[in-house]
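Below: the structure, in structure tokens.
Up next is subunit A:
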Amino acid sequence: MSNLNTQSNLEKVLKAGHIGVTSECGPPRGSDPEEVRKKGLLIKDHVDAVNVTDNQTAMTRMSSLAACIHLKLIGIEPVLQMVTRDRNRVALQSDILGAASFDIPNMLCLSGDHQSFGDCAQGQNVHDLDSMQLVQTVRYMRDEGKFLGGDDIKRPPKIFVGAAANPFADPFEIRVPRLAKKIACGAEFIQTQCIYNLDKFKEWIKRANERGLTDKTFIMAGMTPMKSVGMAKYMKNRVPGMDVPDEIISRLAGVPKEKQAQEGIDICVEHIQELKEIKGVSGFHIMAIEWEEKVPEIVERAGLYPRPAI
Partner candidate 1 sequence: MRLKIPANFRIVRVPCTGKVDIIHVLRAFEKGADGVYVVGCMEGDCHYNEGNFRARKRIEQAAMILDKVGVGGERVKMFNLSSGEGPLFAQYSIEMNNKIIELGPSPIRVAKQNKKNAA
Partner candidate 2 sequence: MIIAEKKPIEEIIDEVKDFNRILILGCNECVTVCEAGGKKEVEVLSSALRMYFITKGDEKVIDEKTLERQCDHEYLEELRGNIDDYDAIVSLACGVGVQFAAEKYLTTPLFPGVNTVCLGANEDRGLWTERCQACGSCILARTGGICPVSRCAKRVMNGPCGGSTNGKCEISKDVDCAWQLIVDRLNALNKMGDYEKVAPIKDWSTDRAGGPRTVTREDVKI
């Protein structure tokens, strides 16, 4: 995996054998670019790249591509998240070229939360492609220099392509085969769902190791610090595909309310420290939801600072 395919800093860091660190930034529900820049600057020096979510939970927000451009223009490397829910193959390819025109070097391909969770529950969804087919599409555009329709692309997009994996969704038996499929489609890095159940995650990555999958892609473990016991309970009970063990909840419940946030950060740091040592874990994707200011502390305490300059 030593040949670089893109100008991506994230690709360079991972391929140089360092533990990669990404975080994420949700675009605002408005048109003020300052909000994007502010969030980006909070974490700029502590991460290799910043994911920009694409209308997450199907709530209408500033476009992911536009927010990526704002970050790129102030020197922060974005990871463009793109869901297949809202765009057909024409729009997806078009936005990929748009991103490449600003030299946005990373992309994460997702299917997206169902629109019924968001503010446009009565809207249509598209799902012309699925997330794996989107990975294939970006790779095809980059590596073959062609559109899906077969025509040549002038200046093909040089994009480092990632996909998501949820080790905790059901059925568990196909979670590793599914990862294998995503890799077969061309996913060069994987960012996982938030990990709280370390045992289950380790089992998943062990099986991935056994199949040699961790040699073919970079797996970045997803981390989200809990702000409170209420958040932990909500994640456990209400968020589909989320596995929050009871001991996390009882640990948070065991400290006074005003100290729960700090406890959540501590848990997150401990988890990173533990998973850092696991074979097959190539990096961490720290999703501090509306809590970006805590990312530097987590990264520093987990021993992932300073970030390598390559």
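Keep in mind that, in the parts below, a contact is a pair of C-beta atoms (placed from the backbone, for glycine too) under 8 Å apart; a residue touches a chain by one contact, two chains touch by 3 or more; residues count from 1.
On how the list was made: all candidates are chains of the complex that A comes from, given by their letters.
Since the model is a prediction, treat every value here as computed from it, not as a measurement.
Trainee: Here subunit A stands alone, and the other chains of its complex are listed as 1 or 2; which of them touches it?
Mentor: 2
Trainee: Applying the document's contact rule, which stretches of subunit A touch candidate 2 when the two form their complex?
Mentor: It is residues 84-85, 89, 111-114, 116-117, 125, 127-133, 136-137, 148, 164-166, 169-171, 173-174, 177-178, 180-181, 184-185, 193, 240-241 of subunit A that touch candidate 2.
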